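Shown here: the complex without one of its protein chains, the others still in place.
Each chain carries a letter (A, B and C) given by its place in the written order, and its residues are counted from 1.
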Amino acid sequence: MANTFGRLFRVTTWGESHGGGVGVVVDGCPPRLDLTEEDIQPDLDRRRPAQSKIVSSRKESDRVQILSGTFEGKTLGTPISMWVRNEDARPEAYSEMATKFRPSHADYTYQAKFGIRNWQGGGRTSARETIGRVAAGAIAKKILRERNGVEVLAYVQQVQRIVASVDSETVKLKDVEANIVRCPDPVAADKMIRLIERARKAGDTVGGIVVGVARGAPTGWGEPVFDRLEADLAKAMLSLPASKGFDIGSGFDGILLTGTQHNDPFRSKGGKVYTPTNRSGGIQGGISNGQTIYFRVAFKPVATVMIEQETVDVNFKNTILKARGRHDPCVLPRAVPMVEAMTALVLVDHALRHRAQCE
Amino acid sequence: MANTFGRLFRVTTWGESHGGGVGVVVDGCPPRLDLTEEDIQPDLDRRRPAQSKIVSSRKESDRVQILSGTFEGKTLGTPISMWVRNEDARPEAYSEMATKFRPSHADYTYQAKFGIRNWQGGGRTSARETIGRVAAGAIAKKILRERNGVEVLAYVQQVQRIVASVDSETVKLKDVEANIVRCPDPVAADKMIRLIERARKAGDTVGGIVVGVARGAPTGWGEPVFDRLEADLAKAMLSLPASKGFDIGSGFDGILLTGTQHNDPFRSKGGKVYTPTNRSGGIQGGISNGQTIYFRVAFKPVATVMIEQETVDVNFKNTILKARGRHDPCVLPRAVPMVEAMTALVLVDHALRHRAQCE
Amino acid sequence: MANTFGRLFRVTTWGESHGGGVGVVVDGCPPRLDLTEEDIQPDLDRRRPAQSKIVSSRKESDRVQILSGTFEGKTLGTPISMWVRNEDARPEAYSEMATKFRPSHADYTYQAKFGIRNWQGGGRTSARETIGRVAAGAIAKKILRERNGVEVLAYVQQVQRIVASVDSETVKLKDVEANIVRCPDPVAADKMIRLIERARKAGDTVGGIVVGVARGAPTGWGEPVFDRLEADLAKAMLSLPASKGFDIGSGFDGILLTGTQHNDPFRSKGGKVYTPTNRSGGIQGGISNGQTIYFRVAFKPVATVMIEQETVDVNFKNTILKARGRHDPCVLPRAVPMVEAMTALVLVDHALRHRAQCE
Partner (left out) sequence: MANTFGRLFRVTTWGESHGGGVGVVVDGCPPRLDLTEEDIQPDLDRRRPAQSKIVSSRKESDRVQILSGTFEGKTLGTPISMWVRNEDARPEAYSEMATKFRPSHADYTYQAKFGIRNWQGGGRTSARETIGRVAAGAIAKKILRERNGVEVLAYVQQVQRIVASVDSETVKLKDVEANIVRCPDPVAADKMIRLIERARKAGDTVGGIVVGVARGAPTGWGEPVFDRLEADLAKAMLSLPASKGFDIGSGFDGILLTGTQHNDPFRSKGGKVYTPTNRSGGIQGGISNGQTIYFRVAFKPVATVMIEQETVDVNFKNTILKARGRHDPCVLPRAVPMVEAMTALVLVDHALRHRAQCE
């Protein structure tokens, strides 16, 4: 198990779907930052299911409590412990999971690795695990915003075959939050919502793409050769449940261009260097170049479907499983705050690392 | 700077394009493994430029020397230091790089981050940096092969629009090595070679996709929630020069399917669990499930083109640059051993981590 | 701030003296270990003040709650989060600390480092911080006992000038727990208790030495060159509040001997190698040699005295401070479970590390 992320801004998450709750310890946060639960709760609310007709119906208030690390509303520089209690524990809804492995879930691999698993609601593999990430990410976003002038956001760009048209340079958070699918292209958003509703009715699920964006990052963040900024972003994104791919800037599409077409020429204006194009995605040689950082994350259709599937039981006998309980036809809207959180965690960590060696 | 990779099998690389050489220290290697330079050199030879009409012409023998960590042909468990001397130093070929930033290279970002850079041949950002990775990866591949029965290989799947047809389950190393483009589909390989030759003549470059494969990995490798096996693979791949994207299993294409279509049903046969399909790419919940691990890595067309480009100089004045010196029209054939090396480094590290906690 | 200890058995503590509580997250614990609060609470009770006439009178029940990481009484391999609520919060007892720096405490250095501090009860520098360590150490001791046959214990060997006579090879936990000063030499213990009572009445404090012992460790634990077993033990001990020194085996006294007198000859008996003497303290070349590991930890007289002292206030004006509130004349009895905990954390971590590379 590896439940700590980051080198200097270190985030340790804990908790299973069922049990005392889920939480996170943030170590290495700069001192004297204004911080209360009010800074954290909004992102947890965005992450929370049961918000709309297209997402899962788990009933949780997900109220965060800061247990340590602040004093009179300011961070102390000591570890910040945050806790969200589990409320909607319905282990009976998962009783069949005690004896059967859900296809394309982690039941089988956890059992094989650990020789034991908490089958209630997926245990540690539940999406509730991301609560700690989102809570920590809210702090990271605040630091980036207040101390570095960096804005982090994400949005849904594609659901199955429906592709939105969005400009990462200018899109605003309020456009993202303008609809329940968190796609800032209203026309595409409508289509996506209808598609997800159809999937929900069919008991099926759909996947897609979330775009992550960071604007205003200075030149210089990133630690070659192994902790290139895009490498740490890739790891952060692929550590999210259901994610299957990552690309930055021109990404997989960039391979259709030649080098001459692909290169971003440098230009200077008023003593400031910039690139009129940004196929690099804001990172060159593993280090931010001052342009907007943007990348895509592919999320598969989530594995919990309300349709009978072939599988094996814990005795390795072939059997049939029909999932019961919560059905979340599309994880993408909730993945948006997760992508933002992981982006912010990577950037804050690199901001501190850059300061340590180079400033 | 972050030049160490891995938690238990720790690899520290060093060296610039011009200077005393490049090398690597491998710490944490299991003791009593047979190891001599003969185990390392073949992969370095595969990585080396100047091998064919389609790749760069730097003249280096790249002979590796093991300086420590072995005794009478066996590993001691102590750090293994390996060194390759630089030979073909032609700093004069790079004199223009002293004053101008090459577009989509790391010149500008290194200068901005560190306030200094070795402009000779790209310094630390040269592809020579990967020599240390490939040398360490050769040890990792040997351990995986001999101790875990795991085979790691990679191949070129796509160059620009030319897509090969290859079965990751059965492709063999000799098929990969059968042609200079390292594509095991001979028909596609021919087309790729012609395309690269055209690019070379035009002074331009092309990119594409390398597929990485690991066969025979047991169930249980991978450390959720942050060091999921695919997360560490993603980081490893995005830490390679010129890489822009990563996806595993069905990846970006998987988003076109519904959950029901995408899930890999479990089946049991002779007491052994398997999945007849493998859209998961051999990893579920961040942990290997015993099926073949496969993933794609997108490499952009490399930035060094022999064509005039707009850029700025070190005084931030707009100018024109025409690269001289070596021209490598397609990095993909040389990226193959790099992808193998990084894959093996990730897997060995996870094998040791899994053993520590769970075995 | 650095609140994580260990490489593979990773312990992250959090919490201040006043606030939501104190706690710990244990990551990397092997799965399928029987574990409930009953395994943890006894060591917390040993650590807790208010137990006798010679120790501080804070009133806390210090009931531990396991919030995650276990299922049906067994560890899952996922992070184990443990929490102890703060109860006896009396911020008013510390109001003078808001404006004056206590001599030889951390008030001044925390304020200087962080520009802010929680002055209530010492905040993060309170001995309550060690609750998380002791809770995690209880798990580590259990693993060592059940899986490795290793017994860890500690005892008070010296208080000021009173030195006990104890044989580390044979001393038993019940002898340690036989008296309130945790010194297994009853004659010395009586004198120590009287000395501490005198100090308490005088409003003063006394220091001394705790010996840590690990019996039954196999040959092979320890990771040269930097993570020698004694190096990690030294760090662990010097990370405890009020500790000022560490030595292992013959330690500081060994310098009076010549090499010939000091060396431990090897002997063989029944195919087993041992050393009839053990001036090495069970560790040679940084690796355990199968003999009993023993070391000394010096604890200064704690800084909180009930006597007027010269100091400065937060405006750097000279002033006088007379501490109020709790007075703990001797930290040694409570330091015993802390030394045990840190010893066990080091050993478990090294057991896992050794397994990973060498087994």
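Just a few scattered comments:
Rule of thumb we're sticking to: contacts are C-beta pairs under 8 Å (C-beta built on N, C-alpha and C of every residue); 3 or more make two chains touch, one makes a residue touch a chain.
Owing to the predicted nature of the structure, the values given are computational and were not obtained by experimental measurement.
Taking the complete complex into account, C:K300 is the one of C:R63, C:K300 or C:R324 that touches the chain left out.
Considering the full assembly, A:L352 is the residue among A:V22, A:V152, A:A242 or A:L352 that touches the omitted chain. Only one of the listed residues, B:T12, B:T343 or B:Q357, touches the absent chain: B:T12.
Residues 7-8, 28-31, 77, 352-353, 355-359 are the ones on chain A that touch the missing chain. Those residues of chain C that touch the chain absent from the view are 1-5, 13, 101, 103-110, 112-115, 124-125, 129, 158, 160-161, 199, 202, 204-209, 219-220, 222-228, 230-239, 241, 244-252, 254-268, 271-273, 275, 279-281, 283-290, 296, 298-305, 307, 309-312, 316-318, 353-354, 357-358.
Against the chain not displayed here, chain B makes contact via residues 1-4, 10, 12-16, 19-23, 25, 27-28, 31-32, 65-69, 71, 74-81, 83, 113-118, 120, 123-124.
Following the convention adopted for this analysis, only the chains that are shown with their structure count from here on.
Put simply, chain A has to spin 180° for its C-alpha atoms to lie on chain C, with the angle rounded to a multiple of 5. Separation between the centroids of chain A and chain C, computed from CA atoms only, is 39 Å.
Taking the mean of the C-alpha atoms as each chain's centre, chain A and chain B sit 26 Å apart. Multi-chain contact residues, meaning those touching two or more other chains, occur in chain C at positions 28, 31, 77.
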